[in-house]
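Only one protein chain is missing; all other protein chains are in place.
Let's turn to chain A:
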Amino acid sequence: MKFSGSDVISMQEFSKEGVFEVLSHAQRIKEEGPRVDLSGLVLANLFFEPSTRTKLSFETAMKRLGGEVISIDSVRASSIKKGETLADTVRVIEGYADGLVLRHPKEGAAKMAARFVDCPVINAGDGSNEHPTQTLTDLYTIWREKGRIDGLNIAVMGDLKYGRTVHSLVIPLSMFDVNLFLISPPQLEIRSEILNDIKRNKADIHKSSFIESLIGDIDILYATRIQEERFADPNEYEKVSGSYKIDKKLLNGAKKDLILMHPLPRVDEINPEVDQLDAACYFEQSANGVTIRMALLEMILGGVLDE
């Protein structure tokens, strides 16, 4: 895959080889440190929805590579409040920065932005659609912890309907030789178009509403938050909130080397008593986000791997 100067909008654009190029490069950075100096380059963080991890990890990644970061992190303080279109905003910011990182509540926002600017656009979450850099972080975490992705039994659990991290993650996972268990309340099942897409790939897909009967077979349990902000009707949220609780009792029945992941923030789906267990991997997963974003910035802005 070509990365230099490219956008990262959707995991649909990634081949299996492309995924491994990013993971391998991230591992090289982890072991040997950065390969390029991005001093003199400016990354614009455009966050039109709240973010802690994604925004700060991009900022950290760019600074560790020697670059500078400018940010919009409040719609109220920007021209959006004055009615400016996103298309205008990104064309203005392109004049200040060498690359744009965009989080926006509307689905397809990053795709649209990329059509209006020449500089690279990285999708940091567009509504409930996709979050590809979180997915690369997740894949890197699985690969580091297990040494492989093929052959694993992977359960993705929680809000599969609105969860953008889930939508992005199941696309590449389905390209591997894995058993992929999709666990959700019936109201929050994965959308049919995504299910149809991934069914065409290599993975064996299984749907379920319960984790208890599966926990003994799972290598990776990827839990997600049921996101109150995606529900138009608060009553509908109340019906499904708290559907899953991961605690020591549940994990007693798990494989000894189970890895428990979560894109964070969590609400009540993982009991804090689990944090001390070897299975708990979500804080390392979060830290891996910086390494992956350093790898992407080196490849996209620094042209590493394309020479």
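Here, a contact is a pair of C-beta atoms (placed from the backbone, for glycine too) under 8 Å apart; a residue touches a chain by one contact, two chains touch by 3 or more; residues count from 1.
The criterion applied here is as follows: contacts and distances are computed from a predicted model.
As a check of understanding, state which of "Aspartate carbamoyltransferase regulatory chain", "2-oxoacid:ferredoxin oxidoreductase subunit beta", "CRISPR-associated endoribonuclease Cas2" or "Putative monovalent cation/H+ antiporter subunit E" is the UniProt name of the chain not shown.
Going by UniProt, the chain not displayed is called "Aspartate carbamoyltransferase regulatory chain".
Which residue, A:Ser15, A:Thr52, A:Thr85 or A:Ser209, contacts the hidden chain when the whole complex is considered?
Reading the full complex, the residue touching the unseen chain is A:Thr85.
May I ask which residue of A:Ser57, A:Asn129 or A:Gln227 touches the chain that does not appear here?
The one listed residue touching the chain not shown is A:Asn129.
So which bits of chain A touch the chain we can't see?
Listed in rising order, the touching residues are 10, 12, 85-87, 104-109, 111-112, 115, 126-130, 191-194.
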